[in-house]
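Just dropping this structure here.
A protein chain is absent from this complex, but the other protein chains hold their places.
Moving on, here comes chain A:
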C-alpha cells in the first residue's frame, strides 16, 4: 500500500525563504511566524481542474496570439518540457500558464514604466495543457532583460513566468524559467533567493533537437511538482 495522501511535503531545502533581505520587498511581506503544519484533508487533496477545453487555438503560440498586423519582433523560440512528480512520473492534463516581457524587456502591463518599446504584435501571455506524457510546448520570442527598483542598476535576467496547478491543491507552483549563460543570474536576488543546490532547476537548457530549422531556437524546461511518494506503509 502506498501513502494515501500521495504528496511529499514542500521541500524547504529547494524553495526560497519568505524573507530574503537582498530582495527588498520581502521583509515587509513574508510571514514571520512559523507555519502551522497541516495534514492534508480532502480540501487539499483536491484542486482546480482545467483541461484541454480551457485552451483556445492560439493560446500556446505567443508569436501569434497578440499579432495585429505582423509578427512580433525578437528571437523566436520554442519552450517545451515535461511536468512530472519527484519520481519522474508525468503529470498529464494539467494547465500551464505563462507570461513574459517582450523582446525589448517591456511588459504590456499598465504599471510597467520601463522606457522600452511595446510591440504592437506581442501580448506576452499564454497557456496550454500537458499531454498524456506531461509535455507542454509554447512558441514565443525570447524575453528581454528589464530594470527594476530593488537596488541601483538592478536588472532582471531574461525570464518567463510559469504557473501550474498539478493534480491537487498541494502541487500548486508559480515559478520563473531562466536562460542558460545569462550573466544577470549571478546578480539577481530573486534567483539567488533560491537555495544554491536547487538553482539549476530554474534554468532551461538549449536544445538543438528541439530547435526548428530556419525557424526558432529550442529550450527545454522540465518542471517537478511535489508528489507521489512511493513509501510503502504497513497496513
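Assume a residue touches a chain if its C-beta (ideal position, glycine included) is under 8 Å from a C-beta of that chain, and two chains touch if they have at least 3 such contacts; residues count from 1.
By our rule, contacts and distances are computed from a predicted model.
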Choices "Succinate dehydrogenase", "Protocatechuate 3,4-dioxygenase subunit alpha", "Glutamyl-tRNA(Gln) amidotransferase subunit A" or "Cytochrome c biogenesis protein ResB" - which one is the UniProt name of the chain not shown: "Protocatechuate 3,4-dioxygenase subunit alpha"
From A:76, A:137, A:172 or A:205, residue that would touch the chain that is not displayed: A:172
Sole contact to the chain not displayed, among A:16, A:72 or A:218: A:16
Hidden partner interface residues of chain A, rising order: 9-11, 14-18, 20, 23, 25-33, 35-38, 40-50, 54, 56, 65, 84-88, 95, 97-99, 101, 107-112, 123-127, 161, 163, 168-170, 172-176, 190-191, 193-195, 197-199, 201-202, 222-226, 230
